[in-house]
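Below is one structure. I have some questions about it.
All protein chains of the complex are present and in place, except for one that has been dropped.
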Amino acid sequence: MGHSHAPKKKGFLMDYLTTVDHKKIGILYFVAGGIFFLMGGLEALLMRIQLIVPNNTFLNGATFNEMMTMHGTTMIFLAAMPIIFALMNAIVPLQIGARDVAFPFVNSLGFWLFFFGGVLVNCGWFLGGSPDAGWTSYPPLSTSFSGFGIDFYALGLQIAGLGTLIGGINFLATIINMRAPGMTFMRMPMFTWASFVTSALILFAFPAITVGLVLLSFDRLFSANFFNVANGGNEVIYQHLFWIFGHPEVYILILPVFGIISEVISTFSKKRLFGYSSMVFATVLIGFLGFMVWAHHMFTVGMGPVANALFGIATMLIAIPTGIKIFNWLFTMWGGQIRFTTANLWAVGFIPTFVIGGMTGVMLAAPAADYQYHDTYFVVAHFHYVIVGGMVFGLFAGLYYWWPKMFGRMLNEALGKWNFWFFFIGFHLTFFPQHFLGLMGMQRRIFTFLPNQGLDFGNMISTIGAFGMTIGTIIFLINIAVTNSKPKKAPADPWDGRTLEWAIPSPPPEYNFKQTPQVRGYDALWVEKMAGNKGMTPAEPLGHIHMPSGSILPFIMSVGLFIAAFGLMYEKVSVAIIGALITLLCMLLRSLIDDPGYHVDPTEDKGVEA
Amino acid sequence: MSANHALHTELPAEPEKATLEGRNKILGFWLFLGGECVLFGSLFATFIALRDKANGGPTGVELFSLPLVALATILLLTSSLTSVMSILAMHKKNVSQMVVWLVITALLGLGFLGLEIYEFTEYVHEGHSLTSSAFGSAFYTLVGFHGAHVAFGLLWLFALLATTGKKGLTVVTAPKYFVFSLYWHFVDLVWVFIFTVVYLMGKVGI
Partner (left out) sequence: MSNRRWQHVWRLLPLLVVLTLLLTGCGDPYLSALTPSGPVADQQLSLMKISIGVMVFVFVVVMIIFTYVLVRYRKRPGQEGIPKQVEGSHTLEIIWTTIPIILLIVIAIPTVSTTFALAKDHWDDPDAIKVKVTGHQFWWEFEYPDLGVTTAQDLHIPVGKKIALQVSSKDVIHSFWVPALAGKIDANPGNANTMWLQADKAGVFKGKCAELCGYSHALMDFKVIAEDQASFDKWIAGMKAAETAKPTASTQLGQQVYEANCLACHAIGGQGGKVGPNLTDFGDRQTIAGYLDHNADELKRWISNPDEVKTGAKVKMPAFGDKLKPEEMDALVDYLMGLKINQ
């Protein structure tokens, strides 16, 4: 088994198409997720334009339903989750002192599956109709009462979901098996803990939607009867399966962000996180409880008062560990020295906004009250408060915080503040009135509303707010462009950080750590700083580092499934088989051809001190 | 014989766990099986909800032939046992014995699949299909997914056997056999549940 010394230099495109390096895969996730975020944002803006006045004719019912469906589907599956994965990929291995994730090849496969799944979902725009039955796609509307577009949804999400699932397995194995010496579980940074619990949620939640989408596809493609009442089917089964996935999904979205907030607040208050073990416990408890509450999305389905009451109480319980977190963040800042960098502005803006979202969540948890709130703009307001005001704010915080580590440049702080304030104010203007619109009788998913029903003013304010968010987003894009034109000279540790990622250059060399560090406590780097050391003490001697080779197979495997999906949709069995065979063949090649990898000599690079 | 002798001195006691990559693969696969539990759990829940909805067509009581299913069960359960034997042989560094046990596993698996295909074609002739009723859809999806897992496992096993001659047993290849046998045990375990919930309970009309 020969080892090559270094691979030949690849062009930029081939490098990114074949990379198995978690840092580059993180950037791929960010770019793809970012593009989908802009698409989802455009879809939202178009909806809000349609809803600026009653009886508007900007979008008709059919097109609005497509926008509404694609906005939700894109934002949750193709924007939010990928950007979360971007940060997890870029940062978690660094935070635990590892050189990469447990399965670099599978990591790349996860990205390309997401990418092609996302492209497939969006093919409807130019292939005869996008999915239009909501991001939840309930049957029988989505089975016997909808057109072609739903297939893009079901098959696209199936492929993308596979990518997410294997990503979850990857991070679980990485965090369990590859922590640097001395990093016990209770010395891991909060972002890593959050990623760990999130990955467990992914592992156990995604198979449920896999089955839900299979049943949906079987009804649509093969005339199965799961949701066909005439032949004995029951459409409520889909709702159960969907929400058994769907509820943990929203905790998948928010838990990593809780981790980011812990890191950012701690760093910019110059204090260790208050109540670390409570925070870990609360994270695990939220993850666990998240699986017990799914039917609160189904209070009006007719499950009966016993089921409704039980799920209602279980839902309210989640407020306890969430409240614990909020107070621990506040007391982390207490007694600190708070610097209002843009990253911290986002984290600080997160707190009241997410609390409001949590408040309306507890209100929604009461089934009898939910009979009024359900499927109205009150729910739309609630989930945007927690997803945008919670998750997106937190992602912005994480991006500003970790941008130097990922890209070697610092995002412009002045532009960052403009970005924050436009987005923050625009956000509240958009979604705060929607609480009232829902209570005043405006249902969800309506392409227009009638005049003289008290709904005009709230809708207009909401649309104005959406423009504010748009401007804020554009400013962020400008910030990226401006930053990118500057040279790559961000310091290794621009924020006086506390965790291992700040011990290595920005961006890190391909092997991350010249020598795996020895961890002596929580906030591993801070411990060394307080002991007067310049950096980490190594846990191993300097030596050649073994790196995995890149591979084009993940890209091809994803293309194979993409092709197979088209075969299924257009009822061309041969195409479906060819696509599946491409994927299987690649799997076989991967199994048969061992990757010897290559070695890197770190003394040639400018590594970390000592 | 000298190859085996060399293996005896070179390979550690549990070769599949001797490298970080091997340990990662085994852990990763256990995690994957956890997800598969939820997958099959969802399929079981769907089946249980729809098992009485035969839409006027034949029901489980009428359709299922326990002797046939019992034979298939014996084949699959035995194949799980033979895969255990293959790992024991692997731990004893006896590659040729490991291969023999794996080949028997493959043959038993093929027998199981053959019986299942025969069973499904009979049912379709009797009017029980994916499209005939909700019970039909749930039955074929649950049992069919399991069958697909068996089929995939067999393809995997053939590929493994095909490379054993060339690559032999090393700390790099040992995890592959171990992970395969984990998968095969899982598939067998799922079958135990299918046999009980679908066939036994279905035959007595629960």
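By letter and in written order, the chains are A and B; residue numbering begins at 1 in each of them.
As a convention for this text, a contact is a pair of C-beta atoms (placed from the backbone, for glycine too) under 8 Å apart; a residue touches a chain by one contact, two chains touch by 3 or more.
Keep in mind the model is a prediction, meaning the values are calculated, not measured.
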* To do: Specify the shown partners of the omitted chain in the complete complex.
  => A
* To do: Can you work out which residue in A:Y276, A:W346, A:F407 or A:W495 touches the chain that's missing from view?
  => A:Y276
* Asked: Pick from A:N177, A:T448 or A:S549: which residue touches the chain that isn't shown?
  -> A:T448
* Asked: Out of A:G182, A:G336 or A:P538, which is the one that touches the chain we can't see?
  -> A:G336
* Structure fact -> chain A residues touching the chain left out here are 60-62, 65, 132-134, 138, 140-141, 144-145, 229, 233-236, 269-272, 274-278, 300-302, 304-305, 308-309, 312-313, 316-317, 319-320, 323-324, 326-328, 330-331, 333-340, 345, 348, 351-352, 355-356, 359-360, 362-363, 365-372, 374-376, 421, 424-425, 428-429, 432-433, 436, 439-441, 443-450, 452-455, 457-458, 461
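The criterion applied here is as follows: only the chains that are shown with their structure count from here on.
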* Could you pull out which chain B residues touch chain A in their complex? => 20, 23-24, 27-28, 31-32, 34-36, 38-39, 42-43, 45-46, 49-50, 53-55, 130-138, 141, 155, 159-160, 163, 167, 172, 176
* To do: In the complex, go through chain A and note every residue touching chain B.
  => 102-103, 106, 165, 169-170, 172-173, 176-178, 203-208, 210-212, 214-215, 218-219, 222-226, 228, 231-234, 237, 240-241, 244, 584, 588, 591-592, 594
